[in-house]
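Here the complex is missing one protein chain, while the rest keep their positions.
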Amino acid sequence: MTLAAALRRHWVPVAMLSPSIVLIGIFVYGFIGWSLRVSMSEWQGLMPDYTWAGLSNFAELLNDRRFHIDIRNTLVFTTFFIGGCVGLGLLLAVLLDRHVPGEGIFRSIFLFPLAISLIVTGVAWRWLMNPSTGERTTGLNLLLDTFGLNALMNAWHTSDPPIGIAFVALPAVWQMTGFTMALFLAGLRAIPEELKEAARVDGASELQVYRRIILPLLRPALLSALIILGHLSLKVFDLIVALSGKDIRLDVPAIYMWTTTFDANNFSRGAAIGIYMLVSVAILVVPYLVWSLRRETEL
Amino acid sequence: MSYPIPPATVAPRPRRLALPGRWGGRPSVGSLVKFLLLAALAVFFLLPLWVMLITGLKPFADVHLSRMWELPSGIYLDNFMAALRALGPHLLNSIQLAVPAAILSSLLGSMNGYILSKWKFRGSDLIFTAFLFGMFIPYQSVLIPLVQFMNTINPAGGIQGLILVHVVYGIPITTLIFRNYYATIPNELIESARIDGAGFFGVFRHIALPLSLPGFAVVLIWQFTNIWNEFLFAIVLTRPASWPVTVALNNLAGSQIVEWNVQMAGALLAALPTLVVYIVLGRFFLRGLMAGALKG
Partner (left out) sequence: MKVRTDWWRRAVAPLAAALLLAACQATPTATPTAPPAGTPEPGQTPAASPQAGGEVEIFSWWTAGGEADGLEAMFEVFAQKHPEFQIVNAAVAGGAGTNARAVLATRLAQGDPPESWQGHAGQELSTYIVAGQLEPLNSLFDEQGWHDVMPATLIEQISTDGNIWSVPVNIHRANVMWYVPANLEQWGVQVPQTWAEFLTAAETLEAAGVTPLALGEQWTVMHLLETVLLGELGADAYASLWDGSGDWNSAEVTAALETFDQVLDYTNADASTLAWEQAAQLVIDGQAAFNVMGDWAEGYFVSPAGPNLSPEDGSFGWAPAPGSSGVFQWLSDSFILPAGEINREGALAWLTVAGSKEGQDAFNPVKGSIPARTDPDRSLYDAYLQSAMDDWASDELAGSLTHGVVANDAWKAAIDTALGLFLADRNVGTFQTALAAACVATGPCS
């Protein structure tokens, strides 16, 4: 089909899509382009300075001790965050899948943290994870102490790195597990009972039914969860600032970008950190997108 | 990415064997353990809310980290009144922001999702990937060009500018959700409608939209919550008179003495609309997900 014919045929969908295309073009790609340009400049101060600096900002960051901490923290946080949300979400979904008394109430309880803003979550968990000892014991430590579980008392997010950043994942898991639970619950409920019955009739144990039938069929839900959780985890900012101020041991790229840009007024460095964040996301996400789109056309 | 089940038919909940007892069954040890486990997890999930609630009900003199778990000596509503006075007008701003923005972005997403799932043309997958990538930009990195751009269109710093920004940055996720959702509509349905003479808009009006309710449920709830709770754009794109509640809540904290009781009360108040949305409409959220909104 010639281009002209294709356009004639598809002009309505394309036209209806074009406002979004234009908006995304400006607000996403236009601004990314600006950010890229600034990252390769020498803009340090309130007045724009587009003097060409090549890749020097990027090189300096690679040697920057604080940036190394950021990368390590992101890796640890992402692992525990995604692992926690997926694991706990799956557990909750499995528990709620069969008819349980009060299912509606349980579901609401597990879902409601999604309604809270990350800042409020950070403040509340800052109280809960307070590591003070002795007379000033409070928060979860105080609860554990009251119930005799002293062995579990610890310094939470102020523990030495990299344990501290793993604990930062705790409020994040609390916040987002309801979402993964909902995804998995939907996935579980959509599996036809006949499939499971057939397997049971063939002599499979419950565990085997899970491993062979249910879990593989949950893979699409898992991948959706990974995308959404992944992008939240790589951009995490509000939660950590509310939880710990700007404690460097818990630093992440988004916080470093903020302080570099607005506290130190080094716009070019800050933009470079932003580009690193984007690139890391692209490396993780784009292959998945391409793969799943291709799979779709094959089906 | 799609699961071939029409959205209208969702697999029913698994039937239990007929057993005596209140829920139609004699509770086995297994289900008792399950229930206790769920209850324990529910307590864990409610802990932060509990802390916020009892702190919000205490007078300032009783607010002390070491006495965090002590119940308030009485119902002390002054904090909520003080928070309401400070936050009240901004709650209105937030409603004026979140409701239109959620509705507009879901309509836009629905149209986009419909196009990208049912009216594929050369490059539509590329466009979809390009949209999705927009979900991943860190908002801090686009602040400066964003405010410069918004200043040329909306110098007054009113809510409209913020609505536009949220609609734009909501395009990726709403398009994703609706595209996945519409992908569950069998193509045969579309084909038969087109054979009957329906065009682009006809199919949308008569086939896609009527089936869209679960998808809208997911998108509206998700967008309303995210827009309501958003802070960064709110604080740089609006003037004090138009501040949404997140900015006003942040301002309840001074840099000298933080009145935690008022802060917690304020946080609960600010979270109330979204809490209500999730509690009341949570089952629609779930149904929408079950109907294929994020099947992957």
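Order as written gives the chain letters A and B; numbering starts at 1 within each chain.
In this section, contacts are C-beta pairs under 8 Å (C-beta built on N, C-alpha and C of every residue); 3 or more make two chains touch, one makes a residue touch a chain.
In this text, all values refer to a predicted model and were calculated from it rather than measured experimentally.
**Q** Considering the entire complex, write down the shown chains that touch the omitted one.
**A** Counting the whole assembly, the omitted chain is in touch with A, B.
**Q** Which candidate, B:Leu49, B:Leu84 or B:Ile103, sits in contact with the chain we can't see?
**A** B:Ile103
**Q** So which of B:Ile227, B:Leu252 or B:Leu268 would be touching the chain we can't see?
**A** Going through B:Ile227, B:Leu252 or B:Leu268 one by one, B:Leu252 is the residue touching the chain not shown.
**Q** Name every residue on chain A in touch with the hidden partner chain.
**A** 44-47, 65-66, 69, 126, 130-133, 135-136, 155, 158, 161, 241, 244-249, 251, 258-266
**Q** For the chain that got dropped from the picture, name the residues of chain B it touches.
**A** Residues of chain B in contact with the hidden chain: 60, 65, 86, 89-90, 92-93, 96-97, 99-100, 103-104, 143-144, 147-148, 151, 155, 158-160, 163, 205-206, 209-211, 235-236, 239-243, 247-248, 250-259.
The definition used in the following text is that only the chains that are shown with their structure count from here on.
**Q** Distance from the CA centroid of chain A to that of chain B, rounded to the nearest Å?
**A** So the centre of chain A lies 16 Å away from the centre of chain B.
**Q** Which of the residues in chain B come into contact with chain A in the complex?
**A** On the chain B side, the touching residues are 1-3, 5, 10-16, 22-23, 31, 34-35, 37-38, 41-42, 44-49, 51-52, 55, 65-69, 108, 111-112, 115-116, 119, 121-122, 124-125, 127-146, 149, 165, 168-169, 171-173, 175, 180, 199-201, 225, 228-232, 246, 249-250, 263-264, 267, 270-271, 274-275, 277-279, 282-283, 285-286, 289-292, 294-296.
**Q** Going by the contact rule set out above, which residues of chain A touch chain B in the complex?
**A** 6, 9-10, 12-14, 16-17, 19-21, 23-24, 26-32, 34-35, 88, 92, 95-101, 104, 106-121, 123-125, 127-128, 130, 132, 135-140, 142-143, 146, 171, 174, 182-183, 185-187, 189-193, 219-224, 228, 231, 234-235, 237-238, 253-254, 257-258, 261, 267, 270-271, 273-275, 277-278, 281-282, 285-286, 289-290, 292-293, 295-297
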